[in-house]
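With one protein chain withheld, the remaining protein chains of the complex are depicted in position.
Labels run A, B and C following the written order; every chain starts at residue 1.
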Amino acid sequence: MIGEINSNLDIAMLVVFALVSLAILTALYRVFKGPTLGDRVVAVDLLGVLAVGFMALYSLVTGESVYLDAAIALALIAFLGTVAFARYYEIDNRRRKARNPGPGASP
Amino acid sequence: MTMLLAVLSPFVLAFLAPALNRVLGDLTPWVLASLPALLFVFFAMMIGPIAEGEIMFATVSWVPSLGVDLAFMVDGLSVTFALLILGIGACVVLYAGGYLHGHPAIGRFFLSLLLFMGAMLGVVLADNLITLFIFWELTSFSSFLLIGFNHESQKSRDAAIQALVITGLGGLAMLGGLILMGRATGTWSISEILAAGDILRDHELYLPIFILVLCGAFTKSAQFPFHFWLPGAMQAPTPVSAYLHSATMVKAGVYLLARLNPALGGTDLWMMTLSIFGGITMLVGSIVSLMKTDMKLVLAGSTIMALGALVMLIGIGTDYALIAMGTFLVAHSLYKGALFMVAGSVDHEAGTREVPILGGLRKLMPITFAAAAIACLSMAGLPPFFGFIGKELIYEAVLGAEWLAALLVVLAVASSVMIFAVGGIVAVRPFFGPEHPDTPKHAHEAPLLMLVGPVLLAALSLVFGLLASPDGANLVDIYLLTPLATAIAGQPMETNLHLWHGFNLPLALTGVTIALGVLTYRTWDRTRAFWQALDPFIFAGCQKWFYEKPLAGLFAFADWLFRNIQSGNLRFYFMAIFGATMLGLAATIGVRMTPADFAFDMPDARFYEWMLCILIVVGALGAAQARNHLTAIITLGIMGYSIALLFVAFGAPDLAMTQFLVETLTVILVALVLIHLPQRVFSPRGISRARDLVLSGLFGAMMTLVMLAALRVDQDLFISEYYAANSVPKAYGTNIVNVILVDFRSVDTFGEIIVLAIAGIGVIAMLKYRARRDEDD
Amino acid sequence: MMRSLILQTFTRLLVTLMLLFSLFLLWRGHNLPGGGFIGALVASAAFALHAIAFGVASARSILRYDPRTLMAWGMIFAGAAGLFGLAAGKPYMTGLWLEIHIGESLLKLGTPLIFDIGVFLTVIGMVVAVIFSLEEEEF
Partner (left out) sequence: MTTSTGHPILDIIVVALALTGAFFMIVASVGVLRLPDLLLRMHAATKAGALGTGLVLVAVAVYFGEVGMTTRALAGVAFLILTAPVAAHVIGRASYASGVKLWKETRRDELAEYYSTHSPTLVPGSEVRQDPS
């Protein structure tokens, strides 16, 4: 756990954390509300990026450089989920179009 | 050490047998028979010292921690059995060489036969309960191989399975008894147990031990109601019947009872049960032998009768009974072995064993006839053969029995009458009178290999008879009977065998037996239908109720269980698994824990860490009510990511990285799999949804309780301190997690990656199989 | 297979980057967060990406070995790593270390590293095998 608050640097960090948390929660809202699958995937992708920021902040706050490695790893990997979903989405549509050429509505 | 070599040498030779057979060809029987002959001499040399009351011991420690060692003990009882096993074994090996001459799988036959010989030798010499059990099971196993030798025929396969199931289950029960016996007396060594007889007899475990050991003995020695497997075992080639199912293997149960008699015997329960069951088996055996027309089945029936008699004699337990048991045991092994070989020769030469269509073989097979005649006279119990002395002693023992002597006398006389008739059926009918028209082959004398056995054993029946006839201590008494009876009784015995007991009741009974026996033989053709009418009660009935019905019931239950448990519905499996875990946890928590164990104080987390927790909960709820697979996967993805962030919050970057990577790869895999999953959206409605909700809710609550309880436990940090301290000096690494994985506990990791590889191969195989199946249909 | 030019050109660059990063993670595993397992996962993700962008056939070609052989090699490496300890008379799997001084910097080579490589190869083999067999199911 992180210790108690003393200098104004800490207060600034807290504000930053608050903003990032707010960002994460709003993105979360989009994941649930998102009418189409695409919206949800975009929101999750954003969440991935915000998570990288979150971890970077952690390394800043705790002074541990180790968290940064985790942040880089995530930065490299996070988008793969999106690519995989996009692939599924496309193949699913290609198949749906092949089956009934009408304007297929995506789930 | 030489003892161990003696017992293990048959096993070694067994595995060499096929190779030897290819190399030596026709010489194989002689070479293979030389080992039992050699061992026969080795044990024969021990008769002298044993006669003076000495008991040979030899121990090689095998599993010291459990106290199990390859301990061997040779006393009167063991040496007699050993000599029987090896003597008749040698004859049977020679006989089999002739009987199966030119058979393609003769190498395999010799392998199983010698395997059995080694196992049987192990049983009779074992001085450790566990070693006894191991060799015991080996005999059942080799008997299975031998009965099912011509495995093409369905009948011999069924017979082999039946024999294995009956003797196997009996053996299992016996193991239970032996273990209880070991615990009651605190030692596995048989000699010590025999000395501790009194402790056992009034030990509260005596009844279970008694029943379980009896199960083993009765199934192995084909006692009523488990006798039906023995005639079935006649599917085996005749040498096997001659060896296993007359002289040695079926006597293992009798041996066990005789061996444990000093420890378990002497109580009323012991004497009552053994006498009654022995008597009934004796009668049933005799009736079975009169029912059948195939020579081997007739002889099988008479073997059941003999086994019953032996068990009955042990049950009676008087001095006379034990001497009678010893004599009859040897006499029976000799003549029964010879008769089975005769039956084999007749079958081999005349092409059939059906007595009604055999006749006049006397002139065609003179030597075989001579052996058959002598053996049958000994079986019928006529002087001066050894069988006569055996039967006289049985009559005296039965007359002197303490319990229901009258009933036992009647049973004994009735059985002897029928066995006298069997003697006629086997030795007189096929050999005398005109040559029967529809005998398939024109018989002529059996080859030399198939003559050595019968002639030798028949001659011994006569020789033993003559040796035992002079009054006062004769050779048979001193060297054979006295040590044998002493071993069975457990205290020194004086045996005084002699042919002529003067005019007394047993002699009168013998006269009656002879008269009725001739009558039964004469009327055999007509009365056979009457005996066969008894079949459903004494034979087929037992087989149905003690084998076919329970087995069918077992299969039906297994089928029912499979249909209900493996319903193929994944949701059912999950429900079963979670439900069971929850019940287990709830039970332990309910019983062991008090609410105090779950007290906890709110953690002083920062608001953004609380936010992560909210993220997890929301993710889980989202996944729960997701409309289709995809949204469910996405929301689970979020949950995974937030858990990883929590790991970061708690200062575990390694863990966080692994979690992210695994999460992403899972998403990729699922996205790939989803293409093949059916599109139907499964969202349960109504009761099933409520049920799932309740179940998962309870499961969650249970897990929380477990977590809280775990928090209260004062972790013994010794291990983590050890790793923290030694991580750098010993393993040159500061990243403790990896150091542990790769250095300290690398064997575990090695195991894990092997498991991973197996899982990988499994998945590939399934997917390839599915792909090919798609192409097929 | 997604025929998107942008994804393909980008994948060529990123796969090399990811493989480098995975080797980097593997190498420093002993002292800093990383290690065989994590490195393998990054590498498998790289191959998965390549399979998505270029299709399984080309992904198998750049892997050059069949995933199952990778698994086999991995297990051989891991098993063999233990033998060194045995050869040195210590119990199986004890780590032996070799210190080489290059200039003033110290290079520490150890048998656990070989074991880690074994883990690395097996995990890659397994994950990639599963992904490729799933990908194979092109319709």
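As a working rule, a contact is a pair of C-beta atoms (placed from the backbone, for glycine too) under 8 Å apart; a residue touches a chain by one contact, two chains touch by 3 or more.
Computed from a predicted model, the values in this text were never measured in an experiment.
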item	value
Partners of the unshown chain among those that are drawn	A, C
Contact footprint on chain C, counting only the chain that is left out	2-7, 10, 13-14, 17
Touch residues of chain A, complete complex, unshown partner	2-7, 9-10, 12-13, 15-16, 19-20, 22-24, 26-27, 29-30, 36-39, 41-43, 45-46, 49-50, 52-53, 56-57, 59-61, 63, 65, 68-69, 71-72, 75-76, 78-79, 82-83, 85-87, 89-90, 92-94, 97, 101, 103-106
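The definition used in the following text is that only the chains that are shown with their structure count from here on.
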item	value
Whole-Å gap between the CA centroids of chain A and chain B	65
Separation of mean Cα positions, chain C and chain A [Å, integer]	27
Centre-to-centre distance between chain C and chain B (centres being mean Cα positions), rounded to whole Å	51
Of all residues in chain B, the ones touching two or more other chains	653, 657, 661, 664, 668, 672, 675
Multi-chain contact sites of chain C, meaning residues that touch two or more partners	32-34, 38, 42, 45, 48, 52, 139
Residues on chain C engaged by chain A in the complex (per definition of touch)	2, 7, 14, 17-18, 21, 25, 32-34, 38, 42, 45, 48-49, 52, 139
Chain A residues within the chain C interface of the complex	66, 69-70, 72-73, 76-77, 80, 83-84, 86-87, 90-91, 95
Chain B-touching residues of chain C, taken from the complex the two chains share	29-38, 41-42, 44-45, 48, 52, 67-68, 71-72, 74-75, 78-79, 81-82, 92-93, 95, 97, 108, 110, 112, 115-116, 118-119, 122-123, 125-127, 129-131, 133-137, 139
